[in-house]
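The structure is given below, and queries will be raised subsequently.
Just one protein chain is left out here, and the rest sit where they should.
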Amino acid sequence: MTEILQVAPDREELVLNMGPHHPSTHGVLRFVVHTDGEIMRKAVPDVGYLHRGLEKIAELQTYPGYMPYTDRINYLEAMFCNMAYATAVEKLLGTEIPPRAEILRVIACELNRIASHHITLGCITMDLGAFTPFVYLLREREKINDLMEALCGNRLTFNYMRIGGVSQDVDDKWLKQLETFLDHFEPVIDEFDKLISYNEILVKRMAEVAVICAEDAVGFGLVGPNLRASGVDWDVRRDLPYGAYPQMAFQVPVGIGEKGVVGDCFDRFIVRVEEMRQSCKIIRQCLSNLPEGDIKAKVPKMLKPPAGEVYSCVEGARGEMGVYLVSDGTTSPYRLKWRTGSFAGLSIIEHISRGLMIADLVAVIATLDVIAPEMDR
Amino acid sequence: MSPIIERGPEGSFAVGPIDGLLNLARKHSLWYLLFGTACCAIELMQTGGPRTDADRFGMVFRSTPRQADVLVLAGTITYKMASRIRLLYDQMAEPKYVIAMGSCANTGGLFQNSYAVVKGGDLFLPVDVYIPGCPPRPESLCEGLMLIQQKMEREPWLKKAWGKYKSDKEDPMPTEGCDPLR
Partner (left out) sequence: MTPKEICGKLADKLGLVLDFKEEAGDPWASIPTDKWQQACRIAREEPELSLDFLRSLCGVDRPDDGEIEIVVHLFSYKHRHAFVMHTKTDRAAPRLESVSGIWPAAIWHERETFDLFGVDFPGNPDLRRILLPDDWVGHPLLKDYEEQESYRGIPTTRPGYEKKPFGPRLKKAKPVPKKEEQ
């Protein structure tokens, strides 16, 4: 538990450099930390170490040819990035997706959400000093990687979705493997809770640290689990439904200040654990009503959407992942902009870092779940 | 140059040139730097994870370059990051090795059209092993690390001047690195 202590203005300031290579920064981030001893005056983030120019590349590629690049926007939730791009182009084209493809998309996305939360929760606990949960979660993640490999051939950057549907169909064997995984995994979340979630040291390090109130969260553009942990009950899957989500019944966990104040680090942690349970529930519902049919709608080979612009978003593991696509009637996009959750998540750190200790900065970066490629694109 | 290891009733002993014995010890304790920029970093973490356990080869990750032997360039390298990576490489103590993991570190990968991506790690670092893949499987990364082990076996320690070992790779940026401010 930390109190925001008064920092005397006449004390000397020490400027520390944290990153871009640092064991606890997620990906390549750099912070210039102005401290007075252990207490920070401010932590200024310096980003752009993984800026690969993916938005400019879009103007040089065709619409279907850009799909592999979308995986690299956020490699931990590649399915959501694929889906955001595919839904944007489909909105412009006005295509109808076959129902089987919609359900397959939801299964792939929810599996990917679980896999992404594994890394997030593992990294949170690892940064706070507990190495064991990270290794346990990596073991579970290997099972999801096996499923994904059987589905689409790649463990990490899937390139599974296509404009109009998905690329590979599933058979009964894969569905059986998925069911075995779910039967195995749901007790593991309870085991994880017992092992680490309510551990006294973890709670003391995360409760009441870096409280983000709802007004700040909305003003700075936070989305996803960060926003829900601050008390704002908003989920794109439920409130602006897309795909097959209208048929699914699930709950949206919102932070209630269980161990401290609403919007602290512990809320951001526990919201993600609960989301994994809800994802399992959604996948089970998908398994029980998977219709037969095509997996891809017919789209022309040379895709030329009509001139116009569209914004479409999906609820990724890190929040609302949106694509703003401007088309001018040719085979390449005219402008493509990605709206990601980590960009906003990092911009709030300078605002909330005053008065925290350096060790708390680590907890804040970890629980806000910032990941470098999503921020830099 | 590998030593011959024999196990007899009175104990085991290894016979070989001093180089071979030293390299036997070195290659089974290859510490890699915990560094990764992009997607390949996740596969690097999974290689250190439970299934493909890099620890059984004696490879543990170290966070500081001063204690590391191998720099695994896992992920895309951007111009902004390149000078920092060169700084990390310069801080590592000899003998040191560099593995370019994945297409992006080999040649720039699928980002050939990008303005901000360095087209290959070997434009500013001397690379020993190139591992193809996007991302390479953990087994491929293990194979790459084993190739480094084989390379280590062949290194002639004592033939070089005593106390000074300089690797005979071509360094593309020998003195100043890629930052003119240094």
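Think of it as A and B in the order they're written, each chain with its own count starting at 1.
Note that in this section a contact is a pair of C-beta atoms (placed from the backbone, for glycine too) under 8 Å apart; a residue touches a chain by one contact, two chains touch by 3 or more.
As the structure is a computational prediction, the values presented were derived from the model and not from experiment.
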item: Residue among A:36, A:55, A:169 or A:258 that touches the chain left out of view; value: A:55
item: Residue of B:31, B:57 or B:79 touching the missing chain in the full complex; value: B:79
item: Residue, one of A:92, A:178, A:212 or A:299, that touches the chain absent here; value: A:92
item: Chain A, residues in touch with the chain not shown (by the definition above); value: 47-48, 51, 53, 55-56, 59-62, 91-92, 94, 216, 218-221, 232, 234, 239-240, 305-311, 313, 320, 322, 324-327, 331-332, 334-335, 337, 339, 343-344, 346-347, 351, 376-377
item: Chain not shown, touching residues in chain B; value: 79-80, 82-83, 107-108, 112-113, 115-116, 118-120, 123-124, 173, 176, 178-180
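Keep this in mind: only the chains that are shown with their structure count from here on.
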item: Inter-centroid spacing, chain B versus chain A (mean Cα positions, whole Å); value: 31
item: Residues of chain A touching chain B in the complex; value: 20-23, 27-28, 48-54, 56-57, 60-61, 68-69, 71-72, 75-76, 119, 135, 138-139, 141-142, 145, 155-157, 372-373
item: Residues of chain B defined as touching chain A within the complex; value: 34-39, 41-43, 45-46, 49-51, 63, 65, 75-76, 78, 80-81, 84, 88, 110-111, 113-117, 134-135, 137
